[in-house]
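A quick write-up on the structure given underneath.
For this depiction, one protein chain was excluded, whereas all remaining protein chains were kept in their positions.
The letters A and B name the chains in turn, as written, and every chain counts its residues from 1.
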Amino acid sequence: MISLQTVTKLYNEGRPGEVRAVDEVSLEIVRDAVTVLKGPSGSGKTTLLSIIGCMARPTSGRVLIDDRLVSGLPERFLTEERRSTFGFVFQRFNLIRGLSVLENVTLPAAPLGQDPREVEARALARLEALDLAGKAAMPVEYLSGGETQRAAIARALINDAPILIADEPTANLDTDLTHRFLDIVGALRDEGRTVIMTSHDPRIWQADHVNAVISMQDGRIVGEYA
Amino acid sequence: MTPAFRRQRALADYTLAALARRRGKNIGLVVIYALVVFVVASALLFSSALRHEADTVLAEAPELIVQNLAMGRHDMIKGDVIDDLAAIRGVTRVEGRLWGYFYDSVNGANYTLMVPLDPDRVLAPGEAMIGEGVPRVRGMFWETAPLFLSRYSGDLVRFDVVERISSESALVSTDLILLNEADFRDFFGLPGGVYTDIAVTVRNSREIETIMSKASALLPEARFITRDDISRTYQKLFSWREGIMVALAAAALLAFAIFAAEKASGLSAEEAREIGILKAVGWNMTDVIAMKLWEGALISAGAFLIGTLAGYLHVFTFQAGLFAPILKGWSVIYPDFALTPRFDGVQIAALFLITVLPYTAATLVPVWRVAAADPDQVMR
Partner (left out) sequence: MSTRPRLRRSSVAFALLGAGAAGLALAALHAALSKAPGQARMEASAALVRTVGLTDLALFTEARYTRHPAMADLHAPFQDNPMSFEHFPSGTFAPLNRNFGRGTLGFDEAQVIR
C-alpha cells in the first residue's frame, strides 16, 4: 500500500514563476493492481508519479510505502528505496544510446554486485518473454518504437521490482502496440506486481486490465473510480 | 568474488562500453596523453641515470682542488705550496696536477692533455695513452698508429700510443691524451716547478671545511674547489637540461590539459542526461562517481604505462635518440657511452601520481554537481 497524505509540490518555490504542480493530494494506491493517473497535460500527474516513485521529494505532506515514511529521507536512502521497490518506464524511454539492448537492460543491476552471469541470464529470460531476445546485442537506437518500449520494460524489471511505474507509456504507440502493452501489464499484475502509470489515452483507462483510475486536474484529484 | 569487487567490475564495464562509443576520440586521447608522459619520462629517466653515473664516477676524484688566480683568472701555481698544504692535519696526499687543452686544427676538436698522478701510471717519454674519441675523430684505424700533434704550421710532434683507454670509461676519458711529465712541459713550453693546479686528498671528507679554512689562510689568493662543488655543478647542469626538456613538454602538456579539460570535465548535455538516467534507474551518487573514477583511472593509467615504458625503451635501448640534442648536449668529440639502465621507483611513483591523479580528479569535479541533482529531471 502506498499512501500520500496532503502532498504538495512547488516548483520555483518563493520565486516569480512559482508553480503548484501538486496541491494537497491525499491518495491510497493498493498493491497487486493496475492504477492509472489520468488528466490533461499540466495536471500534475507526472509530478505525482515522480513523488510516488521517490524520484522527487514533496514540498510538504507525507509519503508512506507499506507504512514506512519515505518523504524527507535523504537522497541516498531514497536511492535505496527506489532501487529496491520501483522499476521505471519513462515517457521518452531514456535508454542509453550506443549501448546494446542487453547492456541497457542490465544497467540497474550494475551497482548491486551480483554475479554477472546470473544478471545476464535474468535479462535474457526477460527479453525472451518480451520477444526481444534476438536483438539483445543490438545498439538500442536501431530498435523500433515498440521494441524500445519493451526494452525499457525489461530494464525496469531487471531488479525484480514489485512496483512498475510508467509515464505515458503508450503516447507513441499505435493501437496494436497499445494492446500488446496492456497484455504485458496484465501479465505483470498476474505475476503479483503493482503497476502505476499516467495516461491521457482513453484506450488505457478503459482497458480490462486496469483496476483503478484517478483523474487529476490542476494538481488536484477530481475523480477516483475503479 | 565479493559483491564489492563485482560491483566495481560492472561499473568498469559500463565505463568501457560508454568509452567504446567514441572509440577513435578516446584512443586519440590516450595516445596524446601517453606522448606527453613519454617526453617527461624520457627526461626524468635520462637525467637521473646521468646524474647517478656522474656521482658514482666522480666519487673517486680528489676532495679539493687548489687553483692560483691572477687578475681573476686561472694561473699556474708554484710547486712549493705542496709541502705547506701537506702539513695541514687531516690531509693525506697533495699532488701537483698538470693538464691543459689542445685545439686540434685538423678537426676542430679540443683534447685534454694530462699527466697521470698515480706513479704506477707514469708513461715513458714519447709515449701517450689516448681516450676513445681521439682515434675516432682522427681516423686512426690502424691500432698502433702514432699520434701526431701540430702546434703551428710546420711543427709536428709524434707520440707512440701505448694504450687506448677502454671505451668503458668514455664518459670521463674520451678526449684525454695522457703524457709523460717532461713531454707535457716541453709540449706547452711550461717551466719546471709550476703546476696547473693542486689536488688534495683528505682522510675524512667531513673535515673539508676546516682544511679549506686553514689552506686559505696559507694561500689567500687561491681558489678552492671541493668535489661537492663539482658534483653540484653537474647536478645543476643536468637538471637544467631536464628542465628545458620539461619546459618544452609543458607546452604539449598545456595543450593536452585544454583538450582533456574539455573531454573530461566539460560535461556535455548528453552526458549529464545519461547520468540522470543512471540515477533514475537506481544508481546512487557513489555509483556514478565510482564509474567516472574508473573512466579517469583507466585512461590515465593506460597512458602512464604506455608513456613510461616507451620512455624507458627510448632512453636505454635507443640512447634517447629523439631528444639527444637537448638532453646530452654536443661537442666535437662526444663520448660514445651507454647509460646504465636505472629504474628509480620513487621517481616512477611520482610520475604516476602527477599523471594519474590530476586527470582522474578532473573527470570527477563536474560529475559531482550533476550526480547530486534530483533524478526526476529525466521525467520531464
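What to note about this one:
Here, a residue touches a chain if its C-beta (ideal position, glycine included) is under 8 Å from a C-beta of that chain, and two chains touch if they have at least 3 such contacts.
Treat the numbers as computed from the prediction; the structure is a model and nothing was measured.
When the omitted chain is restored, the residue from B:Leu29, B:Leu44 or B:Ala109 that touches it is B:Ala109.
The chain that is not drawn here is touched, among residues A:Val19, A:Ala33, A:Leu64 or A:Ala133, by A:Ala133.
Within the set B:Val172, B:Ala272 or B:Leu322, the residue that contacts the chain not displayed is B:Val172.
What subunit B contributes to its contact with the hidden chain is residues 9, 12-13, 16-17, 20, 53-54, 56-62, 65, 67, 73-74, 95, 97, 99, 101, 103-112, 114, 116-118, 120-121, 126, 131, 133, 148, 150, 154-158, 165-166, 168-176, 178, 196-197, 199, 225, 227, 229-230, 233-234, 237, 241, 244, 298, 301-302, 305-306, 308-309, 312, 316, 325-326, 328-335, 340-343, 345, 348.
By definition in this document, only the chains that are shown with their structure count from here on.
Centroids of subunit A and subunit B (each the mean of its C-alpha atoms) stand 64 Å apart. Across the complex, subunit B is touched by residues 46, 49-50, 55-57, 75-76, 79-80, 82-83, 88, 90-91, 94, 96-99, 103, 107-116, 155-156, 159, 167 of subunit A. Of all residues in subunit B, only 1-7, 9-11, 13-14, 17-18, 21, 274, 277-287, 372, 374-376, 378-380 touch subunit A in the complex they form.
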